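Report on one structure; see the data block that follows.
The complex is shown incomplete by one protein chain, all other protein chains being positioned as in the whole.
The block that comes next holds chain A.
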Amino acid sequence: MEPLFRLEGVVVAEADGRRRIDGLSATIESGERLAVLGPSGAGKSTLLFLLNRLLDPTAGSIFFRGRPLQAYDPRELRRSVVLVPQRATAVSGTVADNVCLGRRIHRLPCPREAVAEMLAAFGLDTGLIDRDARALSGGELARVALARAVLLAPEVLLLDEATASLDPPSAEGVLRALFAGLSARGEGERTVVWVTHDWALARRLASRMWWLERGRLSRPPEGADEAGAEGETRGTAAGEGGARR
């Protein structure tokens, strides 16, 4: 069966010739929770930008459900493949406006009850709903960003260190809420590609792990993970009754 994403010799080169992604060939299956790890500057964020076409490769091809990424209207593609960027940010307006942003863009209804439910699910006080979003703290904004993405019920969620501003126990709770929220909304399998620095968390929650270094998939160096995982590693455990459903 055709994988969800297929990358073939993907290269992203800067104007000066430096390669942020250097000949990456790989597949991502539907329903995976793929954790992407690696040193800073390894190309992890770039990889996510490629998957919902905020960036086009300099060379190589990316296929989504067997069709080249360019064959999709980028706006429709990003409706199903949603990216939560690294630094959570807000548009002007209330918390509700911000949580509903994705749905409003696609002219979908966004009832207050759904917003309140999302805030609660991500550990936010529902009293914040009418507060000015730009008054929120970084951690609160990160939760709003995730609520915003989940409410769109995307097929694929791309998380760029979306929980980096939270302490590890909160991060785990938020991610579990996220996986639960995704499964509860919409039909079919939900896929998450998730850039993180937290090995332990990745081991607990991911169904598969990638180690990205200098724009390529490779083996993690000794000591990067106590267990000395391989370049492409099956997650040993899975929370919530098995990540691979």
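We take it that a contact is a pair of C-beta atoms (placed from the backbone, for glycine too) under 8 Å apart; a residue touches a chain by one contact, two chains touch by 3 or more; residues count from 1.
By definition in this document, contacts and distances are computed from a predicted model.
Colleague: Which protein name, taken from UniProt, belongs to the chain you can't see among "XdhC family protein", "Phosphate transport system ATP-binding protein", "Beta-ketoacyl-[acyl-carrier-protein] synthase family protein" or "Iron export ABC transporter permease subunit FetB"?
Modeller: Choosing among "XdhC family protein", "Phosphate transport system ATP-binding protein", "Beta-ketoacyl-[acyl-carrier-protein] synthase family protein" or "Iron export ABC transporter permease subunit FetB", the correct UniProt name is "Iron export ABC transporter permease subunit FetB".
Colleague: With respect to the chain omitted from the figure, which of A:Val82, A:Ala96 or A:Leu217 is a touching residue?
Modeller: A:Val82
Colleague: Who touches the missing chain here, A:Asn52, A:Thr163 or A:Thr196?
Modeller: A:Asn52
Colleague: Among A:Gly102, A:Gly139 or A:Gly181, exactly one should touch the missing chain; which is it?
Modeller: A:Gly102
Colleague: Out of A:Arg19, A:Arg148 or A:Arg216, which touches the unshown chain?
Modeller: A:Arg148
Colleague: For chain A, enumerate the residues touching the unshown chain of the complex.
Modeller: Output for chain A: 52-56, 70, 74-79, 82-85, 87, 89-91, 101-102, 105-106, 148-149, 152.
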